[in-house]
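Removed: one protein chain of the complex. Kept in place: all other protein chains.
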Amino acid sequence: MVKIKTDILIIGSGPAGLNAAYTAASHGANVIIVDEAITIGGQLKQQTQILNNLPGEFNSQRGFSLVDDFYERLKSLPITFLLRHTMIGIYKNNSIGVTNGKETFPITYKKLIIATGAAEEATIFPGWTLPGVMTIGAAQILLNREHVLPGNEAIILGFNEFSLEVGKQLESCGVNIKAIVAKGNYDVELFHEAKNVGIRVVSNATIISATGVNEVEKVVLNIDGIEEEHMVDLVCIGNRLSPILEAFEILSCQLAYQEDLGGLFPKYYNSLETTNTSVYVAGNAAGITNIGGILITGEIAAWNALYSLELLEYSQFKNRSRALWEQLYRIEESQVFKARIAAIKETYKDESLALPPFVELLLEEC
Amino acid sequence: MEKSTIVCRCEEINIDEIEIAIKNGAQEFDDIKRLTRCGMGTCQSKICMNLVRKIISEKLNKPLGEIAPSKMRMPLKVTRLSALTKNIDLCIEEKATLEEGEQTSV
Amino acid sequence: MHINEHPIMNNHFNKDITFTYQGQTFIAREGQTLAAALFANGIKKLGVSRKFHKPRGLFCANGRCTSCFVTVNGLDHVLSCMTLVEEGMVIEANNSDPTVRSGQN
Partner (left out) sequence: MSKRYDIVIIGSGVIGSSIAYHLSESQQEEVLVIDKGFPLSGTSGSTQAWVWVHSKAPASYGELSMFSAELYPILEKKIGDVEYKRTGGISPFFSESEREKALMLAEKQATVGIPIEVLSQEEVLSREPALSPNIVGATYSPIDGNVNPFRLVELFIRAAKKNNVEFSFYTSVTSILKKNGLFEIETEKGGKYTAKKIIFAGGPWMKELASLIDIKVPVKQVRGQILITEPLTNLIKHTIAGMRQADNGEVLIGYSLEEVGYDRRTTLDIIQNTAQMAIDYIPSLANANIVRAFSGIRVIPEDELPIIGEIPNVENAYISVMHSGITLSPIIGTLMAELLLHGDTSIDLQQYSLSRFDK
């Protein structure tokens, strides 16, 4: 019979979960980190681009090497990794139920940090269910994690920083990107970047259909009213991300909505505690942001969990907490930070609580 | 977009079927789910939830933020029954048994 | 196709293994997922949908969409994107609803 107890339980071993684990374990907390994947790192494992916006304590590096970096930091700390374990639900006493596919058992915790990250939104069109049509994240996983070529001739649907980055990575491995399809307005700077590397971006364009017998063979685009056909064996859907909500929902955390945070997300305070006491949120699950924001929110959640476990002195906690929020303000896209602070303000309002002066200050600043 | 375009990959429910459900009074994802089986398949609406919410928002002219998400169910991922049976002696306080067949039927 | 020389990353696979799909033998790298091993061998269609029997394959690669189910060693509906390939694995396409058989684990 498995019976597991811990101070801090973290769901998700992506950058937010790892940074939370590092912070928590290096201040004396027992930590269990649960992830359904085979190795730690979440979506960072297949990021080959050099990450900008890393907080000061991290060296500028590529995503997959940051995972190795974390591995080195974490291996001597009191952290239990439960990889290939999936959180599937909760027990009546609020323990988290985890399965490894063979058995299911509860983990009891004092504080829970949920860092389940984000999921890629789909884009629908006739033929989007064909094999060979996949999310751009899936194509990147094949390419960089599995070292498998996802196709030879590709169309990318959706023009944004990430879809262009993966487009470049695909090209560098020999995939011919026939076009990136941009719906309407796009970032001029991004357009020039694409142009510089020789990737064609078609604007004011949509996909009419993807067809093929057993897998995708052809797509028809509508570019500014003119139809264009392409023979392809790969269609990548490069839509936006939205926070993964399942765990929060079954924990009865209330949800809120902010367009700039990626849609629905769990309501939280400036402690990153959700409306379910002792449940914290970190990383993209708390609103879609950049890698810096992901790492910092992981640390903020951990500091607050530590403080409420009385593992920190007040002054130590207060100073670091403040510094982290200021760092977040500097590192995050301003509209993301604004949306986050607005969301926190809403949470206090909904719960009829006074806004802490510090948050008020941040509100003024942005 | 063609009305026959699939929205729910698992149960293969298309735009048309969702719009009909909305016409019949459905306002939330779960209303549509119960009428059409959209989101009831193996992925449990993880892929179609926001697609459907967007259709509802457009059809009813309501902000996306006001369209409730589908109610997520345990287990959060498909799980073998055999994996669920192990370790059950832990927290069960009231042993739930069935005396008469009709008791779970309504 | 397997990528032998990745432009940025070192090759983190060091062993080849074999598996069968629909009775045919293929080579994978130890450490790859089933979905990737199949994809590398040109197998994109992993099965058909329930209602209209349309082809299905890898879509999200993160265990969420359940489009990549295959049968592994007789056990139906295994997520190929979340399962590592193993030497000698017998993999079959997901062309009908799963059948539960006794005597498996």
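Order of writing sets the labels: A, B and C. Residues in every chain begin at 1.
Basically, contacts are C-beta pairs under 8 Å (C-beta built on N, C-alpha and C of every residue); 3 or more make two chains touch, one makes a residue touch a chain.
On a predicted model such as this, the values are computed, not experimentally measured, just so you know.
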Displayed chains contacted by the hidden chain, counting the whole assembly: A, B, C
Touching residue (missing chain; options A:12, A:63, A:97 or A:131): A:97
Of A:60, A:152, A:252 or A:334, the one touching the omitted chain in the full complex: A:252
Contact set of chain C toward the excluded chain (per top definition): 50, 75-77, 96-102, 104
Missing-partner contacts on chain A, residue numbers: 88-92, 97, 104, 106, 250, 252
For chain B, residues in touch with the removed chain: 25-28, 30-31, 34-35, 40-42, 44, 73-75, 78-82, 84-85, 87-88, 91-98, 100-106
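We adopt the following convention: only the chains that are shown with their structure count from here on.
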Chain centre separation in whole Å, for chain C relative to chain B (CA means): 27
Chain centre separation (chain A, chain B; CA means) in Å: 24
Where chain A touches two or more other chains at once, by residue number: 36, 119, 129
Contacts with 2+ other chains: residues of chain C: 49, 54, 56, 59-60, 63-64, 67
Chain B contact footprint on chain C (complex, rising order): 49-52, 54, 56, 59-60, 63-67, 69, 77, 79, 105
Chain A to chain B touching residues, read off their complex: 1-3, 36, 86-93, 95, 97, 99-106, 119, 121-122, 124-126, 128-129, 242, 245-247, 249-250, 255, 257-259, 263-264
Interface residues, chain A side, partner chain C - complex: 36-38, 48, 62, 64, 119-120, 129-135, 137-138, 141-150, 172-173, 213-215
